[in-house]
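What you see is the complex with one protein chain gone and the rest in place.
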Amino acid sequence: MKFSTARRHIREGSKNIIRNSWMTVASVGAVTTTLILVGIFLTLILNLNQVAENIEEDVEMTVYAELTAGEEELNELEQNLSELQNIRSLDFSSKEEELEKLVEDMGDTGEQWGSVFEDSNPLNDAFYIKANQATQYKSLSEQIQGMDYVDEVSYSQTTVENLLSFNQYARYIGIGFISALLLTAIFLISNTIKMTIIARQEEIGIMKLVGAKNSFIRWPFFVEGALMGVLGSIIPIGIVIGGYYYLYENFNDKINMAFVELLPFNPFALQISLILLGIGVFIGIWGSVMSVRKFLNV
Amino acid sequence: MKFSTARRHIREGSKNIIRNSWMTVASVGAVTTTLILVGIFLTLILNLNQVAENIEEDVEMTVYAELTAGEEELNELEQNLSELQNIRSLDFSSKEEELEKLVEDMGDTGEQWGSVFEDSNPLNDAFYIKANQATQYKSLSEQIQGMDYVDEVSYSQTTVENLLSFNQYARYIGIGFISALLLTAIFLISNTIKMTIIARQEEIGIMKLVGAKNSFIRWPFFVEGALMGVLGSIIPIGIVIGGYYYLYENFNDKINMAFVELLPFNPFALQISLILLGIGVFIGIWGSVMSVRKFLNV
Amino acid sequence: MIELKKVSKVYKNGVGALNGVDVTINQGDFVYVVGPSGAGKTSFIKMMYREETPSEGQVFMNGVEVASLKKKEVPYLRRDIGVIFQDFKLLQRKSVYENVAFALEVIEENPRKIRRRVLSVLDQVGLKHKARFIPAQLSGGEQQRVAIARAIVNNPKLVIADEPTGNLDPETSWDIMQTFEDINASGTTVIMATHSKDIVNQMRKRVIAMENGRVVRDEHRGEYGYEV
Partner (left out) sequence: MIELKKVSKVYKNGVGALNGVDVTINQGDFVYVVGPSGAGKTSFIKMMYREETPSEGQVFMNGVEVASLKKKEVPYLRRDIGVIFQDFKLLQRKSVYENVAFALEVIEENPRKIRRRVLSVLDQVGLKHKARFIPAQLSGGEQQRVAIARAIVNNPKLVIADEPTGNLDPETSWDIMQTFEDINASGTTVIMATHSKDIVNQMRKRVIAMENGRVVRDEHRGEYGYEV
């Protein structure tokens, strides 16, 4: 394609946007509506995902060493533990530290007990382990239980598993929903664009009769589709970013539940804008491609 | 309008559906897609609403009579209570019955205690009250606390209030969502229909030049819109009913949480079908009206 | 009776198509409108059925000023006028039969009568055997004849024909002209814009010659020509 032809296609595509003002409004409207929905859902799901990850990250496993284990044995155990795969962190906490924590947790009564136990500490030395992924605790715990000098491995198994399956479900549903919404959007928009093209079926026919190649006819439609995608994503981006900014400024501090924290505005706003823009442009072009193809074979 | 003319409009409208097969597919497709979403959400929200109502219905308030109150005083209290407004049920449970319940609840250890307390029952006579609506417990409890012979009024205040506000939010969000979805659907579909009419702008212009009144032009479009609505609601009705039937048959028994129970298939399927059909027809006609008007003034 | 009083028309894009046109046409007249391409013939005609309204001056149809009609009244004006448009303006999605029948359906004519009348008019223009076809399946001349059939099907008091024989061979043209003569003889006014020298010169009628939006000649039993 010559440079002058490329310029012509871009000019034509942009002109069409203006000339078929009515159709443009309709198509852009369809893109806008669906992208708003997509944007809201995406924000919701990305934040929920973050919450889920926060929760998963907080899970940890405690390995209690046998009471009889001496320094050497503890070192060996630590060595063995550190050689495990899928481990993100490994911290040692001696029985004295454990006692301190216990005393602290118990408050007033704790102090009395503290002095009682100072000499004959009944607690175990412990290792705190975080796995790379919450799904790995089960197998880790099985491996560790087989090691020497291990008294007990404790991680709230059912909690973790419930949590995991809940998160899993939430993600599946979220992904399913977003996909359904995107499919709907694509369908509706290609539908809309198809119709703008049906309305120009005659025009396309004439172009072909005058000797235009299919690609020559197609290009301005691509440009038009992409432009409509861009136009259609402006309002959704505005709404999502504006709404998120409002939420972030006003509610992030007030939400006092642990784990629940909105994704920081700064990279998130840019990311979601780019995603929405990308989807808009993709849908616009894709809708054009699909529908022009239909009528180029006339 | 003459009868023959009415018949003509219906015939024309139906013919248009077939003639503009491409456009029909596009419009019906848009109706279908959005109605599927609406259908799924409606099902979800109606069921959630039911759950919320079940929960609210289970809330009850206990009024403990003073330990010193004799039969006469209890009768007076019952009289006073039964005169309260907004009360759905009022049951009396004597201190002996209360003890029996307690013993039962406590299981093995209960039996020992039962015999101990048989002679010197430390429990109060109680009245169990259900309000018409969960929101009324607060004011009811205030009224009752002012009555004679009342020792204590107990209803888990915070639980009820949390529940209420949760249900309230859930409903608002649900209604907001459905409305947004419906608006989207209406917008998209009137958009689509508008475009089928843009494509027929020329046709409409010719009709006017040949002496057709606006109403004459409009009617077949109404018929067409209504038919497209009907066609567009078939698949969503099928999906929602089919899916609900499947869920209902397979999962209703397995859901063992209290309060959570799917709405019975039989009236629900019919109701949701009628709602979807109604929305479809309404959207179809409305889309036509809106868009024809635009072009009749050409 | 049709009266144009000092009618001028300037289109939105600034083109002046009519310029002080003063013409009176009586019921039952047969008038040719001739003139070079772009002279304003079609614009002149459009004033009568209110596809366009004058920028200046007035148009009276049977004493009623056309520009003052309410929107609701316009269809009734048009029903009394059969127009053969220069570009046919057929409904592309409807069959030949339906296109012609449409002009009767809008006046809520009885269905049986519609059928009889449409078939008879299609026969008259020689297209009865193509009644079920859609316009795209017809030749240019056939489409033109459908437009003619639609214009005359409801026996209007005025027939306006804009270049009605441009796509017809001489013989078919003469048949159509005969039809116009017949309906004119029965009292219908006929106004016909044409470039056909042969027809104008052989069927001597009143000739209104236009040039640059002005009437440059208006002769009874005139000849084709416009250069003064």
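For reference, chains read A, B and C in written order, and residue numbers begin at 1 within each chain.
We adopt the following convention: a contact is a pair of C-beta atoms (placed from the backbone, for glycine too) under 8 Å apart; a residue touches a chain by one contact, two chains touch by 3 or more.
It should be emphasised that the depicted structure is a prediction, and the values quoted were computed from it without experimental measurement.
With respect to the full assembly, the chain omitted from this view is in touch with A, C. Screening A:142, A:203 or A:249 against the full complex identifies A:203 as the residue touching the chain left out. Only one of the listed residues, A:183, A:212 or A:274, touches the absent chain: A:212. Checked against the full complex, the one of C:38, C:57 or C:111 touching the unshown chain is C:38. Against the chain not shown here, subunit C presents residues 11, 13, 15, 34-38, 41-42, 86-87, 133, 137-142, 145, 162-163, 166-173, 195, 197-198, 224. What subunit A contributes to its contact with the hidden chain is residues 1-2, 4-5, 8, 16, 19-20, 203, 206-213, 216.
In this section, only the chains that are shown with their structure count from here on.
When every chain is represented by the mean of its C-alpha atoms, the one lying closest to the mean of all protein C-alpha atoms is B. If you average the Cα atoms of subunit A and of subunit B, the two centres end up 32 Å apart. Subunit B and subunit C have Cα centroids separated by 62 Å.
Each chain gets one centre point, the mean of its Cα atoms, and the points for subunit A and subunit C are 68 Å apart.
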